[in-house]
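Note that one protein chain of the assembly has been removed; the remaining protein chains are unaltered in position.
Take a look at subunit A:
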Amino acid sequence: MTREWWKHLVLVLGAIVVLAPFYMMVSYSFKSPGEIDRGEGGFFGRQETMIDPRCVALRQPGRAEIEDASSRFPGQDDADVQAALLAETENDCSMRPVVFNYTKAFTEAPLLRYLLNGVIVTVSIFLIQVVVALPAAYALAKLRFWGRETVFGLVLFCLLIPVHAIALPLYIMLAKLGLTNTYAALIVPWTISVFGIFLMRQFFMTVPDDLIDAARMDGMSEFAIVWRVMLPTAIPALLAFAIFSIVAHWNDYFWPRIVVTGNRDLFTPPLGLREFKGDGDGSFFGPMMATATVIVTPLIVVFLIAQRRFVEGITLSGMK
């Protein structure tokens, strides 16, 4: 241990740099605008109740409200009633900074909708990828047919093409089909995962032929074999691929940025955050960091719970 102290020193310094932006993100999501501006309050901020200026501005009592309320304050003149009403409003509009930041994150922009879109898009992409890739991988691994080598060669060639690189022609094709600003635009380019085909094919190669022959003896069709025999054997590889795919598409910003323009109903979480940043002024650092925290948290939490699986899944791309 004594000889290893320098290793820990180096690693701890590295960990500080790695964690710094996470620390700041979560910390700002707790603090009031004033504390952020002045850089005080430690990690959690002081959590003194603060008054939301926008909320007060929105509920400025008018003539009618004052007259309505005068019965509640008998024997007082209008100025007093107004002052009392203002005090009430301020009371209603005051809250702890952490509550303020997170409620703003969900009310200023439809963050729940964005999160839902993120789930819809990532899950659809993954499911379609599997439905397309699994049968192909099975055929390439276990069936003998004329042209198999050519098809596999094509798979190897397509592995060279990153989808982000051909985003422009894909965008033009989708625009010509009138598909921009739809869920389809967000999903379609990712439906084919050559990496998935390659990965599953390598995995299926290791499945014994006897298993398949036995299934054929039982009168199963090839289609049924794919889903009822091969799929269960492939669960570990599939899980790894799922992690790989979901992490990539939940975090993807480039492609949604291209095909979704303006239609907030289709925003994925990163686009929503970008929009938030675009129209936020200085006092909105807190809510913005709350949004960022909400977007980043799901994957991080699942990662911390199932760390081993995640690392395996991400490293699996190294099996090539």
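Definition applied: a residue touches a chain if its C-beta (ideal position, glycine included) is under 8 Å from a C-beta of that chain, and two chains touch if they have at least 3 such contacts; residues count from 1.
As a working rule, contacts and distances are computed from a predicted model.
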| item | value |
| --- | --- |
| Chain not displayed: protein name in its UniProt record ("Branched-chain amino acid transport system ATP-binding protein", "Fe-S-cluster-containing dehydrogenase component", "Sugar ABC transporter permease" or "Dihydroxyacetone kinase subunit L") | "Sugar ABC transporter permease" |
| Which of A:Glu4, A:Asp77 or A:Asp209 contacts the chain that the document leaves out | A:Glu4 |
| Contact partner of the left-out chain, one of A:Val56, A:Ala84, A:Leu179 or A:Ile192 | A:Ile192 |
| Residue touching the undisplayed chain, where the options are A:Ala64, A:Ala79 or A:Leu168 | A:Leu168 |
| Selected residue (touches chain absent from view) among A:Val18, A:Ala64 or A:Ala79 | A:Val18 |
| Absent-chain interface as seen on subunit A, which is shown | 4, 7, 10-11, 14-15, 17-22, 24-25, 28, 36-37, 39, 131-133, 135-136, 138-140, 143-148, 151, 154-155, 158-173, 175, 188-189, 191-192, 194, 197, 222-223, 226, 247, 250-251, 253-254, 257-258, 269-270, 273-274, 277-278, 285, 288-289, 292, 295-296, 299-300, 303-304, 307, 310-311, 314-315, 317-318, 320 |
